[in-house]
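Only a single protein chain was left out; the remaining protein chains are all shown in position.
Letters A, B and C name the chains as they come in the text, with residue numbers starting at 1 for each one.
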Amino acid sequence: MGSLDLEALAQGMGGKVHPLGIDVPREALLPALTALREAGCRYYLLCTVTEVASGFEVVHGVRDVEANRTVFVKTGTGKDDPRVPSAVPVFAGANWFEREMLDLFGVVFEGHPDPRRLMMPDDYPGYPLRKDFPMATPWGYRPATDAEAP
Amino acid sequence: MELLRTLVLSVAVLGTAMTIVAYLTWIERKVAARFHNRVGPYYVGWPHGWLQPLADVLKLIIKEDLRPRRADALLYELAPVLVVVPALFGFALLPLAPGLAVLDHPYSLLLFLAVGSLALLGIFAAGWGSHNAYALLSALRSVAIAVSYEIPMILALLVPALLAGSFRLDDLVQRQTGGAWFIFAPVLGQVSFVVFLLAMLAEANKSPLDVVEAESELIAGYNTEYSGVKFALFYAGEYAHTLALCGLAATVFLGGYLGPAFLPGPVWLVLKSLALFVLVLWIRWSFLRVRIDQVLRLNWRFLFPLALANLLLAAFFAVRTR
Amino acid sequence: MAEAPLQVVERDFGELAMHMGPQHPSTHGVLRLTLRLRGETVVAADPGIGFLHRGVEKLSESLGWEQLAPVYERDDYVAPTFNSLGFCVAAERLGGIQVPRRGAWLRTLTAELTRIASHLVWLGTWGLDLGGALGGGTTLYMYCFREREKILDWLEAHTGTRFHTNVNLIGGARYDLTPELARSARVLMNGIEAAIPELWGMSGDSSILRDRTRGIGVISPELAQAVGVTGPVLRGSGIAFDVRQAAPYDAYPELQFDVPVRREGDAFARFQVRMEEILQSVRLVRQILDGLPRGPIFTRRPLKNPKASKLPAGEAYAAVESARGELGFYLVSDGSWRPYRLKIHAPSFANLQVIPHVAPGLLVADLVALLGSLDPVLGDVDR
Partner (left out) sequence: MGELSLLLKGTLKVMSVTLRNFFRPATTVAYPQVKRPIPAQWRGGGFALTYDPATGEENCIGCRLCEYICPSQIIAVTLRKGEARQNGKGATYAGSFLLDYQACMQCELCVQVCPTDAIVMTRELAPATTSRQALFFTMERLFDEGKKLLRDPGLESHATASRLQAWTDAKRGQEDPQ
């Protein structure tokens, strides 16, 4: 990947650097991913979503295999409108990962070629991996917070 | 008087043939187990599971005999019969001793092959009749293979017939007296034996050419919708067909009932056929399956020209010695 | 006989839509392939997954750090040790925990043995796919599982159970190696090394397997990187990336081994890569047995109450090279005794994504061969 300087890339996109990679605003996600791909990060690793106080944080992992360097591109979204541009046009590998995040978190990836649920049946109520998803199960309540742990 | 003799002989031959066919399944399971470092059937019939075939037949008989609702009744019911009868007919033609055969016909070799290919009709009737996509696909495959492998089989058998100068199986065997089995004929014998062996593998659906009943793709092929007695008939038909072909190969290439005197003629024929059957098992349990288009390419681009060339060589050789 | 393929003159009678799975003899688990066929040629294949989704990532948010290792071992149930190892390596990186050398070496020992066992399962079931239950396929399957049984027996003697060994703890290993076990491990490795030529003879040498797998499901290096395939599938397409060399963990920095790579990217290339990996694993196990250092195998406070062991807040990503590829854990911790969020990068999940790109044009029989060469485990895919 040569001496791609994450600092410069993050600044350019109006974001900042964090220990695992760079954090860019929603609009700059696709340009950042394309820039990384041009700089040699052609291997697509994973896409994950973490529910943070301010909303959902979408993370794309890309890697430069020759230079053995992995960069995690983060972007935040609001709690009420979890919309993020889909990375499938840049990396074909993001297809299933984004469908899984849509399925489990309800984050909508705009421009995704096949936005169906991946794991759950199509008529499954709600998004299971959200913190507020009720954990009550027919065979008894399972502890969700510290207070109720055994 | 003549009728009585044929009746008694045919009952005897059919009886022994069916028991041998039943015990073929036992032999196959034992030999396969040996290849897999296993033991095979053991508890049914204590020492080595020798009652296993009886148990299998009983199990299949007590199974419910059903027919899919939208199946074509006539074809569906007729198919097992159409598969078994041609296979059993083969045993009638094989000569058991000099001049002793249930049906001694001047063209018995060609008759054997003609009736043998009738079984194909049964398989296709089963595939079409049982109204099942997988069965249909497998029926189409079986027609393609049987038609294409019939030709090299016949060409391979023409070579011994040419050398012996007759189509009567008994003459072929007489021609091989004194240890001059046709398989030992310089080049012709080995080539035609190998061609016949490969054609037999395809005809009797034995791996590596058993694409007709390929589990990983077509579930159970043409007998997907069959159970109970009808499935047992298919099962027996397949083994009878294989044994008949092994018997034919033994008669034509390994000198049928000829052998040192301490064993009667028919026993030699049975031993040689079983030896060939174990050879088929060895091939069956060693190789992976060949894809359908590769099976057809193997035939049309390799087996068929080879058989033709072999026949030409045999014709040239026969004219020179005559 | 691999001349020009027969030109198939096709009368256009439209396509046949067919489901292959979720119960199908050769889909390696509950995978549903929605196929559109024209005759026997696949026009389009859309894999449907989720039948074995057990919600492990949601479960991880209600179990403590110390309780999670045995749960993850049930993810990839063909090579279980890698899952708990991946989780422990990621948790150790998050918490900055040092693993004692002997503990690290023992963890690598069980990992490499599990890799051999997993590759033997792959070869055996692939034989069944290509050879069918009533043919040579079963023979190959029996030979593979005969060797694998010996490995499982050794694991049973070492850890108490054949399969889900739960050997890995955050910070070390749970069981120590006794001298008799070391001796029997050496005998085991000699057995495996003697069996490999036989297995290769049954499969690689037979021209039937070559004709059925050469040129099938070719994955180009660009497609491999774009889709993010991993492990033997990636190395079969010419990209020499192995987490054990790229981001070494446990004992790998001190061990010598080479990473088999093939250029062709077809099913046969992946077959060769996996077979050589078995030999490399045998070499690794022998080096571990020869140079096993002395000392403790676990240095953190003894395991008591899970609520007592907390990891610092923060994020970390660490991966191990499982038998199927890069098994990565992306941990997010809020400093409590339970993970806040945990994402598992499952190798089979990434490998299955390549099917829609590669399947069109194959015959049904080739699709079975391609699927077997990707070696997916559906528990790993669905988590």
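Quick note on the criterion: contacts are C-beta pairs under 8 Å (C-beta built on N, C-alpha and C of every residue); 3 or more make two chains touch, one makes a residue touch a chain.
All values reported here derive from a predicted model rather than from experimental measurement.
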{"item": "Sole contact to the chain not displayed, among C:29, C:95, C:136 or C:265", "value": "C:136"}
{"item": "Residue of C:111, C:130, C:169 or C:381 in touch with the missing chain, whole complex considered", "value": "C:169"}
{"item": "Among C:18, C:43, C:71 or C:289, the residue in touch with the chain that has been omitted", "value": "C:71"}
{"item": "Among C:202, C:224 or C:267, the residue in touch with the chain that has been omitted", "value": "C:202"}
{"item": "Absent-chain interface as seen on subunit C, which is shown", "value": "1-2, 63, 66-68, 70-71, 74, 136, 139, 143, 146, 149, 156-157, 159-161, 164, 166, 169, 172, 174-179, 198, 201-202, 205-208, 210, 294-300, 302-307"}
{"item": "Hidden partner chain, residues of subunit B it touches", "value": "33-39, 42, 282-283, 285-287"}
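Everything that follows uses one rule, which is that only the chains that are shown with their structure count from here on.
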{"item": "Topology of the chain contact graph, where touching chains are joined (line, ring, star, complete, other)", "value": "line"}
{"item": "Centrality ranking, top chain (CA atoms only)", "value": "C"}
{"item": "Inter-chain centre distance, subunit A versus subunit B - centres from mean C-alpha coordinates, in Å", "value": "62"}
{"item": "Centre-of-Cα separation between subunit C and subunit B, whole angstrom", "value": "43"}
{"item": "Touching two or more other chains - residue numbers and ranges from subunit C", "value": "none"}
{"item": "Footprint of subunit A on subunit C - complex, ascending", "value": "49-50, 53, 55, 57-58, 61-62, 222-223, 225-228, 239, 241, 246-247, 307, 314-317, 326, 328, 330, 332, 336, 340-341, 343, 345, 349-350, 352-353, 357, 382"}
{"item": "Subunit C residues touching subunit B - in the complex, by the definition given at the top", "value": "1, 3, 5-6, 16, 18, 25-26, 40, 127-140, 142-143, 146, 202-203, 206, 208-209, 211-212, 363-366, 368"}
{"item": "Residue ranges of subunit B touching subunit C (in the complex, touch as defined)", "value": "32, 35-38, 133, 137, 207-208, 210, 213-217, 219, 284-294, 296-298, 301-302"}
